[in-house]
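Note sheet for the following structure.
Missing here is one protein chain; the remaining ones are kept as they sit in the complex.
Every chain is named by a letter (A, B and C) in the order it is written, and numbering of its residues begins at 1.
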Amino acid sequence: MDLIVRQGDQPLPVQVERDGPDWRVTVDGREYRVASVAVGANCHSLLIDGEQHELCVRRLSGERYSISTTTHSEEVAVLDPLTFLAQESRGGEGESGSNRVAALMAGRVVAVLRQEGEAVDKGQGVLVLEAMKMENEIAAERAGTVKQLFVEPGQAVDRGDPLFEIE
Amino acid sequence: MDLIVRQGDQPLPVQVERDGPDWRVTVDGREYRVASVAVGANCHSLLIDGEQHELCVRRLSGERYSISTTTHSEEVAVLDPLTFLAQESRGGEGESGSNRVAALMAGRVVAVLRQEGEAVDKGQGVLVLEAMKMENEIAAERAGTVKQLFVEPGQAVDRGDPLFEIE
Amino acid sequence: MAKINKVLIVNRGEIAVRILRALADLGKRSAVIYSDPDRASLPVMLADEAYRIGPAPSRESYLRGDAIIELAGRIGADAIHPGYGFLSENATFARHCREAGILFIGPSPEAMAVMGSKVESRRMMMDAGVAVVPGGRDPLPDLEAARAFAAQLGYPVMIKAASGGGGKGMRRVAAQADLAAAYRAARSEAMASFGDDDVYLEKFIDRPRHVEIQVLGDQHGRVVSLGERECSLQRRQQKVVEEAPSPAVSPELRRQMGEAAVKAAKAVGYSNAGTVEFLLDADGESFYFLEMNTRLQVEHPVTEMVTGLDLVEWQLRISEGEPLPDEMERIEPRGHAIEVRLYAEDPYRGFAPSPGRIEVLRLPQGPGIRNDCGVHEGCEVTIHYDPMLAKLIAWGADRDQAMRRLRRALGELRVEGIQTTAPLFLRLLDDPDFIAGRLDIAMLDRKMASGELALPAPPNPDLAPIAAALAHFQRTARTTAPNPGRGRRTGWRHAARRESLHGGGRWI
Partner (left out) sequence: MAKINKVLIVNRGEIAVRILRALADLGKRSAVIYSDPDRASLPVMLADEAYRIGPAPSRESYLRGDAIIELAGRIGADAIHPGYGFLSENATFARHCREAGILFIGPSPEAMAVMGSKVESRRMMMDAGVAVVPGGRDPLPDLEAARAFAAQLGYPVMIKAASGGGGKGMRRVAAQADLAAAYRAARSEAMASFGDDDVYLEKFIDRPRHVEIQVLGDQHGRVVSLGERECSLQRRQQKVVEEAPSPAVSPELRRQMGEAAVKAAKAVGYSNAGTVEFLLDADGESFYFLEMNTRLQVEHPVTEMVTGLDLVEWQLRISEGEPLPDEMERIEPRGHAIEVRLYAEDPYRGFAPSPGRIEVLRLPQGPGIRNDCGVHEGCEVTIHYDPMLAKLIAWGADRDQAMRRLRRALGELRVEGIQTTAPLFLRLLDDPDFIAGRLDIAMLDRKMASGELALPAPPNPDLAPIAAALAHFQRTARTTAPNPGRGRRTGWRHAARRESLHGGGRWI
């Protein structure tokens, strides 16, 4: 099976094949023989040339997966090559075109620092979210104008809820 | 909901009703108000008058459940009253009528001590099963004759496989 | 005095678990209170009894002092253990317990009240001859007095608002030339902030360590020191890593600090467990009283591991009137213990809180490891309370072995579903200053800001693509299988089983 795995900004060609009880996985030309076994919900023990790696894999949404080891955690997207090409031809409108900011954790909005129509610089705070007794300033990821606020002070939000949009 | 719970040889009338967020459970006339919450796969924390009990409940087959605490483990059957009455009217033929002995654990048959047609006393060994480096003699649960042997020496058996039948 | 039979634990999380373990160890009955989101929490599962106290907000649950005292009476609890935080340093609550005839496991409300006030305790320590940060106890009348006193103390000095707090009305003065401007600025800021422009002078202590002494006092006038804890590793005044003994404390300094702590405790007629916090100057010799915490401290396990004493057990014994034995005066630390506080925070995203469901929890085990953990696999970490999940403590015959075991334990630890501070501790254990024991209270913030503790790249960046591609292969291959419903649950597992069978093994 031929796949494209997007790691950070990098699209990597990846091939996966059965190889007896094991797998042969080629990442950007680097070939690995992988023995894999489940060791609990979402967790897998991978043996590659005798080295053992325990990895937890969770599917986030669509083709996005979260992969974590004891120290590292990252998100990658797995696409089939055709989907990848289709996305590329749209000129990368997908992720970088989005200017909505969503809550990364559940919490409560304690303050709104910029109103709709106000200009913000990249990194400037737009609102303050409280979670676990701590206040966290949520900043604009780019310079622009606050197009819309989706929340108001005192409101509870869940992870993933849209907070505001910068234009 | 009216139920019959068979605990050991004892059939107990049990009523279960919702009571707000809790449950009202009556066992043979003894009423309990129970707050129950799941605390992991098959495990439940029950609060009864402030006392906390952690119980694991597994459904074995049909209406039989295994209930375990840290120290105790038992099996009970839950029947609706009609099924219970139907079983009773058959005169208890069910369990006591069976004279097949099944493997209680997976293992390997290392020896057959009684051949088909031989007489055995209650408690006498019929065959020897090896599991986890230990040999376990499987004895007849009643006096009689070995009607049939379902296994032979060297054979691997799984939990629940029939071993022999006494007549 | 009365024997305690049942204790109501007025807390949650790891400290509730810690206390109920001590009760179980003593054969006493434990009852906990819980707020709604804590119904399925570990303390509720491990306690003998559990009672709902209210909804999530602390004000409506864990801080409901009178409802708690009423509950204790109703369920026949002889005593209340407050843990740390919540009501543990609330002298009024302790007084209400006494009035209701319920033992409050801690010092007298009077001792709590004195030590609860920074100004009052500083004054009392000065009277008792315990060194505080050198400086005035009274406001300065004018700039001339400030200049004279600063010259006497020696620069740098701090000007502080008498009614101050939170850094307002506070100025560091490096040399005499800067004094006049700083004096005026501090006064006007103090007036603006507190409506009171009184200021006083303290010596500025540069890069001190936070070293504290654990004391126990019985009800018969004996107070003993159980040695020090090094707590300099802090993030914004919050302790993160603690150890005992301190790499900076010699037996002679330990004796001196212990004597000062006992003097401080005796000055307020202290009984039960308490901690006297000091700043230890970078010179490694001078130390100054900071404050006394009139309760069990989060980091008490490191003292337990080097003394062999169970501090919670001793809290209960003291409350029952048992005198401290003579041998306790002579306890020497054995080996070394280090504790790290595991928070549900992402240290590499500005310590953002990370609530969620703990999908996998595998605690490290084996020689020298102790886990004081307040959560279980499958539980939800909510946004309502302090994000500390657990404390992981490693003991070694010396500091080196303790560090090595801690590093190993952090490698074994597995928490899935939420982020924790564990990766930061692994980095810290590779830091040359930490390894050498060169610590000060600003060190962690400094090193986080400088990027010295940044996470290194993963050893093999191809691992994540490999794992994701395998998961994707399995998932998409499954959709063509005849029974997708079953496949969805077992998933990758199927392959594992097949592999095992292929290898000749047998899965029963």
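Definition applied: a residue touches a chain if its C-beta (ideal position, glycine included) is under 8 Å from a C-beta of that chain, and two chains touch if they have at least 3 such contacts.
Please read these numbers as outputs of a predicted model, since none were measured by experiment.
Q: Tell me where the left-out chain touches subunit B, residue by residue.
A: Residues 1, 3, 5, 7, 12, 14, 16, 20-23, 25, 27-28, 30, 32, 34-38, 40-44, 46, 48, 53-59, 63, 65, 67-74, 76, 78, 104-108, 131-134, 136 of subunit B touch the chain absent from view.
Q: Quickly run down the residues of subunit A that touch the omitted chain.
A: Given the touch definition above, subunit A has residues 35, 37-41, 45, 47, 50-52, 54, 106, 158-159 touching the missing chain.
Q: Spell out, residue by residue, where the missing chain touches subunit C.
A: 17-18, 21-22, 24-27, 35-37, 39-40, 46, 52, 55-56, 301, 304, 308-310, 334-335, 355-356, 362-363, 365-373, 376-377, 380, 382-383, 397, 401, 404-405, 407-408, 411-412, 485, 489, 496, 499-500, 503-508
The rule is simple: only the chains that are shown with their structure count from here on.
Q: Drawing the touching chains as a network, do you get a line, a ring, a star, a complete graph or other?
A: line
Q: Which integer distance in Å separates the CA centroid of subunit A from that of subunit B?
A: Roughly 49 Å separates the two chain centres.
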